[in-house]
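One protein chain omitted, others in place.
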Amino acid sequence: MRPSAAHRQIALAAVAGFGLAIWAFPVIWGVLTSFKTERDVLAYPPVWLFKPTLDSYREVLFGASSILPNIVSSCIVSLSATIITMLFALPASYALARLRYPAKRASGFYVLVTQMLPPVGLIIPYYLVLQRIGWLDTYTGLTIIYLTFSLPFAVWLMVSYFEDIPFEMEEAALLDRAGRLRTLWYVILPQVRGGIAVTAIFVFLNAWNEFMFAVVLGGNRVRPVTVAMFNFISVEQTQWSRLAAGAILAMLPVILIGIFAQRHIVKGLTVGAVKGGGRR
Amino acid sequence: MKGRSTGPSRRDVLSEGVKLGVAGLLAHQLPSSAFAQDDLAPYRTAKIDWKQADGEQITVAVIPASYFENLISLQPQFEALTGIKLRFEKVPPGQIRQKALLDLSSKTATYATHAADPMYYPLYVSNKWVEPLDRYLSDASLTDAEWFNYNDIIKAWRDADSIDGKPYGIPYDGEVTVQVYRKDLYAEKGLKAADTYDELITNAKALTDANARTYGLALRGFAGAGQNMYIYPSLLRGFGGNWGGGGNIVVNSSEAVSALTWYVNTLGQYSPPAVRNWNWPDIADAFSQGTVATYIDAHSSAAVINNPEKSKVVGKIAYARWPKGPSGKRVTSIWNWGFPINAALSDKAKKATWLFITWAASAETQARTSWKFAGPAKRSGINRVSLWKSADFADAMKGAGDNFIQAALESLEQDTDVDWRPRVPQWPAVGETMATAIQAALVGQKPPKEALDEAQARIQQILKG
Partner (left out) sequence: MPRPHVSTLESQERRFALALFFPALAVLLLTTTVPLVYLAWNSLYRLDLSMPWLSGFTGLGNYTKMGSDPRFWNSLFLTLIYTGSTVVLQVVIGLSLALLVLRFPGGQGLLRIAAILPIVLAPVVVGMFWRTLVLAPDVGLVDLVTRSVGLGSHNWLGDPQLALISVIAIHTWQWTPFAFLVLLATLATLPADVYEAARLDRASAWQRFRYITLPLIRPAIVMVLILRMMTALSAFAAIFAATGGGPGSSTEILNLYAYRTSFSELNLGYGSSLAMVLMSITIAISYLMFRLRRARA
């Protein structure tokens, strides 16, 4: 028994190591590239030991095509989208999960389905409408458009959290003659604090990573990092090192969130799974 | 009073002298505004009122590229000259055509002008989305014909931006495809720059050693209307082919098949295997690392291969014109980024846009974005023949390699062909279809004839609508 258990340990470790490599390595490779000079990037055989340089980062952060304003732009868009989404989604998902009202099933399905609309078909009408209202290249305009995919997603996610709470809680509060609103605020919401955090994180991530809407509906003022990164792929040359540096910086916030909130994220994802979606 | 009608009196001269003296003194005391006045002096010699659209605001869409960056840095000068508020928006190259199209077709007038792909003018014009510029050029209040000298702009580019003889865009920056080769490697083997396609192949053969990872030749292979469909048309014309005519497009003529077959075979035998995915920056990178000995592509790639940070071949480069194809023709590209005027603008905005265009395309601005530019990137794709021939330009480009200006200029003057690609409104779809067909042949998915026949069928369908 002993020897094969040891073999098993090693095999398992190898597999796990392999998994680690596959998932982390491209990112590590990107980080390495961002510290190389352009010459080293193109060198073959590839160099592992090289003299690292901060030039690319300096250029990307402070140079002519600095992406600092773009990071700010992404922050504004993502934060406002997240806050507004949660404001609308929380009450709606509570209603969907716990309350009875007419046409509930149909409207619930409608909310779910709106996140399935292909962006391809939506870009042109959005462009025209925003232009008419004068909201092209504005934070207001872009945030509202982002709601179209954030809101249904947030609702769907929060529904499973709300469904987790035992009904007895509400019934008890109601019997105590507490109003419905106060029940929601003081009794129910604290229970789903974790869920709210997780949902907010996901909404933020999705907003930060959005590309298509940002490039068509944004412009000079509203220019998130996902668009700005293409500054380094020009028709003249691909500035590999700067591209890598730009990409790393653009993704740094979400990577940090991912690493630090990893436990919560996973917990949030499993809620719906374990309970099988909950029941009424 | 009454008696002083003839000639300046002593007093007048004195007062004039004092004024001049004071002005001179002030010029030294107030550097900024005085220098601004001097800086703009070359523009002010134009006999037009630069301030006639004062207060207007225009947005110009461009791609991120050094030749536009240089222009963007001169924006304060334009604003000081005209009083027009100028904003640039940098759109990724993959999106700029779409964004411009969206704006033009929905008449939202977001972009007063944009860096336009010359192949799109037939589309723009058939939809009446851009202004015919002849009336702007002939209007003396808007254009000082002598100062602007429209005919000084490279003819091929002017023609590329015109439809039926009427200009719709003014070229700002352009390029010409030339042969670029390693003069040291050629000298070693006693080769000289190819003059015919066959010579190109013998040169390539002599310099290809797959085991040593050196290859004799590279041409763009990447699929795209502006990528492999950028080199193929030159080959097609070199073989004597054309795109059909009389409203019909024919892409599978026997010359077309020969050209494509040549393309496929050459890349297959003498280029790195990855070339099928390469766009010109990749080729330039490979050349600068010594992997490739010859390539044919845009002259502006000189900046990349001469970059001491990346390149290992600085000082070993020479240039030549396209070799002659079996038909005896050399055909280079007529690519240029030009500025049209959005037809959906107000009249005053159109004037403002025209002022911007004349400013950008003027000899002075071209010089200021090229050899007079303070930064490292000096533009090599300037738009005027006189500037190409000037000593300043020659001086600025002397580090590029042997024969650079001569090869490029000769190509520009003699080897250009406006109908090198089919100028039809359906170009976007047609270009994509051809690019796909060429790719399919290059990767060996289909034999050239079959790929072209399929493309022909597809294009017929597109033309039918």
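Letters A and B mark the chains in the order given here, with residues in each chain numbered from 1 onward.
Everything below uses one rule, namely that a contact is a pair of C-beta atoms (placed from the backbone, for glycine too) under 8 Å apart; a residue touches a chain by one contact, two chains touch by 3 or more.
Quick caveat, the model's predicted, so the values are computed rather than measured.
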Contact set (omitted chain vs shown chains) is A, B
Filtering B:T143, B:S333, B:S411 or B:Q439 for touch with the omitted chain leaves B:Q439
Contacting the left-out chain: of B:L123, B:L219 or B:A360, that is B:L123
Residue list for subunit B contacting the dropped chain reads 94, 98, 101, 105, 123, 126-127, 221-223, 272-274, 276-277, 286, 425-429, 432, 436, 439-440, 443, 445, 462, 465
Residue positions on subunit A contacting the omitted chain are 12-13, 15-16, 19-20, 22-27, 29-30, 33, 41-42, 44, 46, 88-89, 91-92, 94-96, 99-102, 104, 107, 109-114, 116-122, 124-126, 128-129, 144-145, 147-148, 151-152, 155, 180-181, 205, 208-212, 226, 229, 233, 238, 240, 243-244, 247, 250-251, 254-255, 257-259, 262, 265-267, 269-270, 272-279
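To be clear about the criterion, only the chains that are shown with their structure count from here on.
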Separation of the C-alpha centres, subunit A versus subunit B, in whole Å, is 40
Listed in rising order, subunit A residues that touch subunit B in their complex are 37-39, 42-44, 64-65, 124, 127-128, 131, 136, 215-216, 219-220, 227, 230-238
In the complex, the residues of subunit B that touch subunit A are 59, 63-66, 69, 87-95, 98-99, 102, 106, 108, 110, 213, 281-282, 284-285, 288-289, 300, 303-304, 309-310
